[in-house]
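In this view, the complex is presented without one of its protein chains, the others remaining in place.
Now for chain A:
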Amino acid sequence: MTMLRTMRRDLFLYLLVLPGLLFFLIFKYVPMWGVLISFQNYSPYLGLWHSEWVGFAHFDRLFSNPDFFLLLRNTLAINALNLIFFFPLPIMLSLTMNEIRTRWFKGAVQSVIYLPHFLSWVVIAGISLIMLSESEGIVNGLIAAAGGERIDFLTNPRYFWGVLTVQSIWKEVGWGTVIFLAAIAGVDVQLYEAAKLDGAGKLRQIWHVTLPAIRNVIIILLILRIGHMMDVGFEQVYLMMNGTVSEVAEVFDTYVYRAGILQGQFSFSTAVGLFKSVVGLVLVVIANRLSKKFGEEGLY
């Protein structure tokens, strides 16, 4: 009786939640269920109910394909570079920014470095192409003016991963500081006063007060980052890719798009995508376990 009454009282709230819930069910959960087609020879005409089941055939095909190792290598390499060179930068940058006392200067720098986050990858790729072009680009113009050899940044496979890493840093490093600056702002000022009384200089204050205070945020972001080790920003790679660099540029996401949407191999490419998502989920779980084992709070 009471349950019925609470249900009726909440009916209105359920109605408010419903449209959003439907969105998540239709566009997030139906596709999760749709991964079943990776165990089928899915045909759009027969649909999920009538297509032929083939077990793990598509996964066998993926793992025995020499392309698989290429995809894995490229995906992991791009992410590893990102983890090594990108991840620490926002932390260092926010520590630097936190020490600035001149408010207008700090505000100006923040305004400038947050901006690229809001630009599309098409704009970023366009600017990169213009600047890095071998014959017309400003970067090569400067290299040539300094007496150096022009470098084929865009078409030489050797530079591709480096170009992506620099792009990511340029676009996202500023935005990455937002969360750390907010965490640093929450540090108790008395801790700094106490450290100063104990004779700690600026650097030791950062090491002993600021860093420990934001450690938890760093760890949460690290877990999330590790969970995305199999994802490479599709748009970024797709836009920067060209025929001469495809050997180092093809990653799981671009491969799924080509095999699935362009060539119509729905089941096979879904298998590739599912493999990627499952590995990502497993990585999050492992990273979370590890962080708890070392006495940290973890993501959940």
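The rule is simple: contacts are C-beta pairs under 8 Å (C-beta built on N, C-alpha and C of every residue); 3 or more make two chains touch, one makes a residue touch a chain; residues count from 1.
The working rule: contacts and distances are computed from a predicted model.
> Name the absent chain by its UniProt protein name; which of "Carbon starvation protein", "Ribose import ATP-binding protein RbsA", "Carbohydrate ABC transporter permease" or "Metalloprotease TldD/E C-terminal domain-containing protein" is it?
"Carbohydrate ABC transporter permease"
> Of the residues A:80, A:138, A:194 or A:286, I need the one that contacts the missing chain.
Result: among the candidates, A:138 touches the missing chain.
> So that we can see where the missing chain sits, which residues of chain A does it touch?
Within chain A, the residues that touch the unshown chain are 6-7, 10, 12-14, 16-17, 19-21, 23-24, 26-35, 37, 44, 93, 96-97, 99-102, 105-106, 108-116, 118-123, 125-127, 129-131, 136-138, 141-142, 170, 174, 178-179, 181-183, 185-186, 201-203, 217, 220-221, 224, 227, 234-235, 238-239, 253, 256-257, 260-261, 266, 269-270, 273-274, 276-277, 280-281, 284, 299-300.
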